[in-house]
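What you see is the complex with one protein chain gone and the rest in place.
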Amino acid sequence: MSDRLSIDPAHLTTASAALLDHVRESAPLVHCITNSVVTNFTANAVLAIGAAPAMVDIRVEAGLFAGIASGLLVNLGTPHEEQRDAAREAVAAASDAGTPWVLDPVAVGALPVRTSLAHELLAHRPTAIRGNASEVIALAGAGAGGRGVDAADSTDAAAEAARHLALTYGSVVAVSGPIDLITDGRRTARVANGDALLTRMTGGGCALGAVTAAFLGASRASATEGASRADADLTATVAATLVYTVAAELAAAVSAGPGTFGPAFLDALALVTPEQVVERARVTLTDGASEPAPSVATGAEVGA
Amino acid sequence: MSDRLSIDPAHLTTASAALLDHVRESAPLVHCITNSVVTNFTANAVLAIGAAPAMVDIRVEAGLFAGIASGLLVNLGTPHEEQRDAAREAVAAASDAGTPWVLDPVAVGALPVRTSLAHELLAHRPTAIRGNASEVIALAGAGAGGRGVDAADSTDAAAEAARHLALTYGSVVAVSGPIDLITDGRRTARVANGDALLTRMTGGGCALGAVTAAFLGASRASATEGASRADADLTATVAATLVYTVAAELAAAVSAGPGTFGPAFLDALALVTPEQVVERARVTLTDGASEPAPSVATGAEVGA
Partner (left out) sequence: MSDRLSIDPAHLTTASAALLDHVRESAPLVHCITNSVVTNFTANAVLAIGAAPAMVDIRVEAGLFAGIASGLLVNLGTPHEEQRDAAREAVAAASDAGTPWVLDPVAVGALPVRTSLAHELLAHRPTAIRGNASEVIALAGAGAGGRGVDAADSTDAAAEAARHLALTYGSVVAVSGPIDLITDGRRTARVANGDALLTRMTGGGCALGAVTAAFLGASRASATEGASRADADLTATVAATLVYTVAAELAAAVSAGPGTFGPAFLDALALVTPEQVVERARVTLTDGASEPAPSVATGAEVGA
């Protein structure tokens, strides 16, 4: 199957390591429109990975800035009125300019203002969508069978919703969890790296959205002619998740708890080497035909 | 006196330790409407203690969310226009749903917008009010004698204002200071734990408001039939203060200054054990008849 063969699973982790170098060399400008709880941590995560954050979330300026940024994150965690307008402007401008952008639909489903905005923004076809299992299931909504939101949903429980969203909007969908799942609707990667401390600190998921925008921006800027954009976007989203979760492992090893984990994690984002990424990677890749995977042991295991 | 005997002072610390376990087991959902300076730290403190924070501070969503949360914090530190409306919605919904809620009247008195809002919200009878001595004195206002705001006010200077507020609104009032004072207007507990580093870091007081909402939520959920709600709310507020200030002591012991204290304190909130709470507790309890207490040495000393 061409879908399966266009990305060589054995090379996903080496491509991730190469993209990490490329982010650090090119320092992509990442436009973040994000919630008030995690702005500081998100900006620091983007800086730590080697990119340049800019939090521009007011009317007029948001649209202008999205057109010149390398990547855009729109996170709906605390969608104040002025920020909602800014998000609309930024997404429209990113679409026009071809700026890759990431939608993080925080807590969609039960809360109507953000749910309505998320669906409005979806129409602009995000490059990537990042959320936890419950958010992805809620966002897919009736189209995927109308399952309700459950904070305990596992990433595999969200696999069908993720593929549905991906195929509907032409997006890469990344579902965060103990095992991260990343799909473009045809191919599904699973990343088994990470540490539970990422969930004991606010912003652990939100900042990954911004780091994903950085990797997508760097990937687009370095795209070789003739390469598939679908392959490149899927690879960049996997790379962001892999580098991020490997850094979490390095940080957890030197942390006493969730408080000291935060600074240690930022250190690790700055210090993690491409070699460590390759060495620690626990990535699998399956195509549509082999889904649903009964466990992470299925598929081509890459790395350690 | 029945007031005095309904809480056994010798059991306040063991009840605090048990509530800490209960918060960790039940992970109450804490709805926070708080100021822009401390959102991140507050969310991390709530996560660290074992509860689940959600910062929902926009119109429409705030009212919906307060009805399903286990507890609500309304902190008036930076009351932007949209947030003021959200606070009004949330408090009304919490009152309707019986969700316990905490009012933190940051800097009331001199600043008119928040002062006016604080008095409007007070009419909904907060479950608990948490502030420093000056804020509690200012909030009590003319009713307590019209004393002015003085940042140097001690918690004992605020004792009368605190009792007045408590009796007027049926609230537990917690006054933060070197010795924390918690009263329901009839019984007054004093907690002599803590560390001055809590005041050298922003959010040291504000995050306690959210942790108090977590303890109140967990306490309400586990209430045994026939138990006095007044007793339970006073005990839960004391428990939050005691666990929080004991964690501060543990963190101060491993901190080089106010910067490293922050992460260490979050670690300590996550790692403090019920046994450490009991062992380190410096809690006294007096009834109305024995007030004003000349010093913390009066009353029934519990723990070390």
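By written order: A and B. Residues from 1 in each chain.
Everything below uses one rule, namely that a residue touches a chain if its C-beta (ideal position, glycine included) is under 8 Å from a C-beta of that chain, and two chains touch if they have at least 3 such contacts.
Quantities reported herein were computed from a predicted structural model and do not represent experimental measurements.
A.B. asks: Among B:32, B:51, B:94 or B:107, which residue is in contact with the omitted chain in the full complex?
C.D. replies: Answering carefully, the residue with contact to the hidden chain is B:107.
A.B. asks: Quickly run down the residues of chain A that touch the omitted chain.
C.D. replies: Here the touching residues of chain A are 36, 39-40, 43-44, 47-48, 53-61, 64-65, 68, 82, 262-271.
A.B. asks: Residue-wise, where is chain B in contact with the chain that is not depicted?
C.D. replies: 35-38, 40-41, 77-81, 107, 110-114, 200-203, 256-260, 262-263
To be clear about the criterion, only the chains that are shown with their structure count from here on.
A.B. asks: Nearest whole angstrom, what separates the Cα centre of chain A from the Cα centre of chain B?
C.D. replies: The answer is 37 Å.
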